[in-house]
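Omission of a single protein chain aside, the complex is shown with its protein chains in their original locations.
Labels for the chains are A and B, by order of writing; each one numbers its residues from 1.
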Amino acid sequence: MAQNKALLSIENVETYYGNIRALSGVTVHADAGEIVTLIGANGAGKSTLMMTIFGMPRARTGRIIFDGKDITQLPAHEIARLRIAQSPEGRRIFPRMTVQENLQMGASLDKLEYFDEDVRKVFDLFPRLKERINQRGGTLSGGEQQMLAIGRALMARPRLLLLDEPSLGLAPLIIKHIFEAIKELNKTTGLTVFLVEQNAFGALKLADRGYVMVNGIVTMSGASKDLLANPEVRAAYLEGGRH
Amino acid sequence: MVSEVQKNNSAILRVERLSMKFGGLIAINDLNFEAKRGAITALIGPNGAGKTTVFNCITGFYKPTEGMLTMTRQNGEEYLLERMADFVITKKAKVARTFQNIRLFSGLTVLENLLVAQHNPLMLSSGYTILGLLGFPTYKKAAADAIEKARFWLEKINLVDRADDPAGDLPYGAQRRLEIARAMCTEPELLCLDEPAAGLNARESAELNKLLLDIRDETGTSILLIEHDMSVVMEISDHVVVLEYGTKISDGTPDSVKNDPKVIAAYLGVEDEEIVEMLEQAEAAGVDDITAAVDLMSTEAIHVIEETHPDAPAAALVATGPARPAKPAAATKQPGAKPAKTAAKATSAPAPAKVATAKPEAGNPAAAKTAATKTVTPVAPAAAKKPVAKPAAAKAPPVKAAPAKAPQASPIKAGATANALAAPRDGKADRLIDIKGIGPVNERKLNEHGIFHFDQIASWKKADVIAAEAYLAFDGRIAREDWIGQAKAMAKASQKKPVPGKSGGAK
Partner (left out) sequence: MADVQTSNPESNFAKAVKEGLVAAALALGLFLLIVGFRTDQNIRNELVLNQRWGLLAIFVLVAGFGRFFLTAYVTPWNAARAASKRAAVAKEAKEQSAFRKSFPRIGLALLFVYPFLVIAILAAYNGSLMGGLQGSLKYVDNFGIQILIYVMLAWGLNIVIGLAGLLDLGYVAFYAVGAYSYALLSSHFGLSFWLLLPMAGIFAALWGIVLGFPVLRLRGDYLAIVTLAFGEIIRLVLINWTVVTKGTFGISGIAKATLFGIPFTPGPGGFANLLGLPNSGVYYKVFLYYLILLLALLTAWVTIRLRRMPIGRAWEALREDEIACRSLGINTTTTKLTAFATGAMFGGFAGSFFAARQGFVSPESFVFLESAIILAIVVLGGMGSLVGIAIAAAVMIGGTELLRELEFLKHIFGNDFTPELYRMLLFGLAMIVVMVWKPRGFVGNREPSAFLHKRKLISSEFTKEGHG
């Protein structure tokens, strides 16, 4: 594996909830400028891996290395300072803050000169949010909250963007639109994206590489188109309803 | 009895003239639809269209500003839901619901969750606690029955083994199923599900489909469902209602809705199913780069949508670059597609009947090329009649097409005002967003309708305002925000000094 150019590398990580092992020996990496996706059934541990990168819960064994730095034991806020941004599971927007304030919360403090530009970009991406700019986060509809969570993550001008089911609760059109935007950001700014999705088809279509997770173990990995063509993957994650 | 229920096609829920306003925000505007007894009715639409608000009105969590919600129970009793408290609606009118962000009692066990749902009958059999406290046998029996009923539903949702675990400990998909089972334990006649398939993968949504069909067929419960997952909506629903901005834009069978250009433009885009089909075709045709083909497909879809429906959130980050020509690869599937779909796709082809522009293709050779490569004949009447069609891939401003809404109001077919220009003077447009009330989306719309300069707006007459409002879908906002006055001031100012940096102007 191309260890030396990996922006994020997760090596042999195990994570527990209480006594229950959620991740066992997960080794995953994302090279700079890559879009990597992690697919798998509900409860497989995808979101856990996402949260483990942020140290909540902390990995019990193994290492997480970002840009050559071991971040396994770093507190979450310091991880965020390395410009890793996350749009977490369950959105977690600030419900009593307005849309604008939520975006302000997401902005990285040392890049404030870009604030206006970034807000504009987010509003270009989600015009719906602009219409709702002074509305409290908690009064937005579910899909709009999802947009806000993604927008807030983008405000940090991240080097690595962690997206936990960005398509959850969004209209098909918007999903396409978000995926397009991710691709575009990736192309133009070299943003590295780590994407967890239920919508395996969309995710694999977007990503360069993919991992398949089953019960806390990575069972398969490879280039997206290989995974897309893999009959096992297709049977398990792509065509469930159709055949 | 079950079959009787299904044959009985009378409406279980009638929504009439429903409106809901939050302060100045209109969430639902004059909505009418019906849910049939024993049927699955889906409510779909873009995010923020007001779907969950409709649910909240039906289940009593909001009191609608106006309108009537009539629930007719199987025994013929009618309930006006807008007048009832939320818990009474569940208790008396037998409407149960689930929530978009799952609301289980996470600290109670799975079994307890289902027992809480049987609160009302148990309360009765426990003599409002007093008899139960004293250990009367009626309660003991009722409690045992309640557990049996819970077991029945646990078996149905495949969670018997986890009955004694806290609900918060279940994986996401199981929590979704449990919430449905919990709602079913209230013995509803109408089950309202808010995005039951959100966060489920293809296999899990297939299981969900089965569960919902089971519920409908075995218990006769009617289902009203909000969902974005088209594999669920299209496969199981008997009837689909589409909302956008709080109003109904389409209503009918899944097939008719799926092919309604308005719905495609506002909501669907190109469906995944089509992509899968195309994928298979591409594979069959020996195209190696599947992802590239898919990519093209969806890129094109975005363009179709952008052109046909400017209100839809546009891929602004994407669209900052030059317009991408639609590639022929996407069109290869056209001949093989079903006729209905072809009609839908035809929205991306020029619809000559309505397009009254001077030179749409001339400015953009790519568009012409696309039109030529596409083997679709632009006859598709369903699509052509709807005035949503615009040439594909034509991003450049000097393209005019029929307005998206209320075409009869506009004096000129092109949908533009009298003083529309084909292109900005000196190739430079004014920053229309400087006018309060005009945002980037509206600016784009104005540009598309040939408005580029402040003086153009400044010289608008009443008819022009009406025309502009028609395509901007505003009512009275132009006058209220005094665009003309603002524009006059701006025009004056810009005559004095040239407009500085214009990141917002048209390109």
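Quick notes on this one:
Throughout what follows, a residue touches a chain if its C-beta (ideal position, glycine included) is under 8 Å from a C-beta of that chain, and two chains touch if they have at least 3 such contacts.
Only a predicted model underlies this, so the values are computations on that prediction, with no experimental measurement involved.
When the full complex is taken into account, the listed residue touching the unshown chain is B:D169, out of B:D30, B:E66 or B:D169. The chain not shown here is touched by just one of B:E112, B:D251 or B:D482, and that residue is B:E112. Contact with the chain not shown here comes from a single listed residue; of B:I26, B:M68, B:I147 or B:A491, that residue is B:I147. The omitted chain makes contact with just one of the residues B:A11, B:V160 or B:L213: B:V160. For subunit B, the list of residues touching the undisplayed chain reads 59, 61, 86-91, 96-97, 99, 103-109, 111-112, 115-120, 122-123, 126, 129, 132-133, 139, 143, 147, 150-151, 154, 160, 163-169, 182-183, 186.
Methods note: only the chains that are shown with their structure count from here on.
For this pair, subunit A with subunit B, the centres built from the Cα atoms lie 25 Å apart.
Of all residues in subunit B, only 22, 25, 44-53, 100-101, 170-174, 195, 198-206, 209, 228, 230-232, 235, 266-269, 271-273, 275-276, 289-291, 294-295, 298-299, 301-302, 305, 312-318, 320, 439-441 touch subunit A in the complex they form.
Listing the residues of subunit A that touch subunit B in their complex gives 39, 41-43, 90-91, 121, 123-128, 130, 132, 135, 139-144, 146-147, 165, 168-177, 179-181, 184-185, 198-202, 204-205, 224-225, 228-229, 236-242.
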